[in-house]
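Only one protein chain is missing from this complex, and each of the others stays in its spot.
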Amino acid sequence: MRPAAVVGTGQTHHAAKRLDVSMAGLCREAIDRAMADAGVDWPDIDAVVLGKAPDLFEGVMMPELFLADALGAVGKPLLRVHTAGSVGGSTGNVAASLVQSGVHDRVLAVAFEKQSESNAMWALSVPTPFTMPVHAGAGGYFAPHVRAYIRRAGAPEHVGAMVAAKDRRNGSLNPYAHLKQPDITVESVRASTMLWDPIRYDETCPSSDGACAVVISAEPTSSRAAWIRATAMRTEPTTFAGRDQVNPQAGRDAARALWQQAGITDPLSEVDAAEIYVPFSWFEPMWLENLGFTDVGQGWKLTEAGETEIGGRLPVNPSGGVLSSNPIGASGLLRFAEAAMQVMGTAGDHQVDGARVALGHAYGGGSQFFAMWVVGSERP
Amino acid sequence: MTRPLSAPLDVGFDYTRSTGPTLGRFLSDLRRRKVTGIRGSDGRVHVPPLEYDPVTAERLSEFVDVAATGVVRGWSWIPEPLEGQPLDRPFAWALIQLDGSDTSLLHAVDAGTPDQMATGTRVRVRWRDERVGAITDIECFELSDGPAADPVEADDVTMVTTPVNLHYTHSASPTEDPFLRGLMDGRLIAQRCPACSKVYFPPRPACPTDGVPTTEQIELSDRGTITTFCVVNVPFLGQRIPPPYVSAYVLLDGADIPFLHLLLGVAPEDVRMGMRVEAVWKPREEWGPTMRNIDHFKPSGEPDASFDSYSQHL
């Protein structure tokens, strides 16, 4: 497998409704930025990979087909990945494999979601006959598992609020973030409405329109590159008898494979920044454990000690993460791109000083699809 | 074996599409009874206008006015129109090259009978009276070599609403079928996996860890344990009861997997993990092939189950 690197990243200004652009215009805002960042032009791109969550969100079946002109894909190979909420991450990994395999030299990966075209809650809950209606809404699926985590780990109640306050403050440092709340505090999060007890309003992700693009290349196109040191994907069924919904095995297996491939034996010491898919605040400590940054039951202690802040031992979501911007299909690729930006030193005001190794992480479905990569500033 | 139960599944939503500047111009002009194209990198005028060039991928910006009259370049005949199509009587789909354009637009031609249609035939737009800024502002094309109607004034549009209504038949799986038929009689039918012996309620088309259909049927009681839960305080689209209420995972006695249901008859702050519950059924005359026959669960009054007895189901 030959080395591959992220050589350019781009993203849109994320917002609840990007009514100024079409779907094509939204994608191009991210693509044009990524290609400018990489210093490449259309003839330099060998293939395009598009990632997006369910087609029902935008009401277009296989939208990559009608977007082929805008994606610069005409006459080229075009792949469409869909692995639920982890799709942005899978898109990055599939694009990486196209270069690592030697099939292509330079690939454009794009992911988008234009949630304002419809209503995600509707799209996810079309009343299927014979199926028990979910009485709980979006966060209601995950809230019981958060409760189970709190009980199992014996975590104090304020940890979730700490994550939310940190990510929203980080988001205020990110010019592309949907939510920017520099003045948010743990107290103000705890005072916000309890939506799905134990999840409060300020602990949930927004619904965003947005896109992200990265250029992946076998050779650097400038002095900056984020070398892909490892990729991993794992899947398990949504539910099965005895399934651990708090600390799913698929996530643990993916992380173990990832660290091994990257040659990392002590992730907490060796990783400088992590962009982890945290749509509800409590998933930060849950995924810290699942990823092996801490032992089981200890993740919340890292958060509570402030070690996941920018400047801490493991800054988590310096970009503000999914809690600050959530264009569903693009959210995973945003994590991957933000990790690359950290090791390329292009993260601007949310740059982690001296970051040389970073994690990009995405998950989807009922915490069952996992996609991850590790990027580093050194060529392998 | 009888066929598994099936029922209609309708997928309908009015999508709200922001057009962006290029398509916005085209759709706004349709509202004005005008047709606008755009010039591509090869000099060709595209109608409808393309946002990005198919050859260079560059954003296109040179708008070109074209006529509302043109020539049929290819066609097919639809003897039985489908839901949503421009005409409800037999019509032709046609690729129409408008005068001043180099590419063809797809639309319907109201030709009456197929023998009226021919490639090379001249057609003109039949404008809809009420125009909103959508491709359907063109009601259809009609056979004519005369001029089209004059443009009128109208405001710009930046959004277009696209209703999507699709109709499906949803079928239960053969393993789900006895479960659904059991519910019609107020019985809770689970199935055991022949490989791992785990009891699935509701049954699945295949055991998710072994990939084999479950076969052995087991009837369960309507009592169980709350493994975990959340208190729903938020209103949302399609909600059936006013918040706050408890959505809980119920592990029926004898089952190896919990399912989500409603927990009522207890204040949300008094609900606990491990709480013992029993089903409250709807009146028998309301029963159907659905878990909704159980209106909700309520505390049974038994002592709480120990954490160890359900911790492997979290």
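Each chain gets a letter, A and B, in the order it is written, and its residues are counted from 1.
We take it that a residue touches a chain if its C-beta (ideal position, glycine included) is under 8 Å from a C-beta of that chain, and two chains touch if they have at least 3 such contacts.
As a convention for this text, contacts and distances are computed from a predicted model.
K.L.:
There's a gap in the complex where one chain should be. From "Radical SAM protein", "Sulfate adenylyltransferase subunit 2", "Acyl carrier protein" or "Lipid-transfer protein", what does UniProt name that chain?
P.N.:
Record says "Lipid-transfer protein".
K.L.:
Among the chains in view, which touch the chain not shown?
P.N.:
For the complete complex, the undisplayed chain touches A, B.
K.L.:
Can you tell me which of B:4, B:21, B:151 or B:178 touches the chain that was removed from the display?
P.N.:
Residue touching the absent chain, from the options given: B:4.
K.L.:
Which listed residue (B:21, B:114, B:244 or B:268) would be found touching the missing chain in the intact complex?
P.N.:
Residue touching the chain left out of view: B:114.
K.L.:
Out of A:39, A:54 or A:297, point to the residue that touches the absent chain in the complete complex.
P.N.:
A:54
K.L.:
Touching the hidden chain in the complete assembly: which of B:63, B:93 or B:259 does that?
P.N.:
B:93
K.L.:
List the residues of chain A that touch the chain left out of this view.
P.N.:
1, 22-23, 52, 54-63, 65-69, 73-84, 90, 94, 97-98, 100-103, 123-124, 126, 128, 233-238, 240, 243, 248-250, 253-254, 365, 368-369
K.L.:
If you put the missing chain back, which residues of chain B would it touch?
P.N.:
3-4, 9, 11, 15, 17, 19, 23, 26-27, 40, 44, 46-48, 50, 54, 73-79, 82-86, 93-95, 102-108, 114, 119, 134-136, 160, 162, 164, 166-174, 176, 204-213
The definition used in the following text is that only the chains that are shown with their structure count from here on.
K.L.:
Centroid from C-alpha atoms only, then distance chain A to chain B, rounded to Å. What do you get?
P.N.:
26
K.L.:
Please name which positions on chain A make contact with chain B in the complex.
P.N.:
Going through chain A, the ones touching chain B are 17-25, 28, 42, 56, 58-59, 69-72, 74, 116-119, 121-123, 125-130, 132-140, 143-148, 151-152, 193-199, 237-246.
K.L.:
List the residues on chain B that touch chain A in their complex, please.
P.N.:
For chain B paired with chain A, touching residues are 5-9, 11, 13, 15-23, 50-57, 59, 158-159, 162, 164, 170, 172, 176, 180, 196, 198-200, 207-209, 227-234, 236-241, 244-245, 247-249, 256-257, 259-262, 268, 273, 289-292, 307, 311-314.
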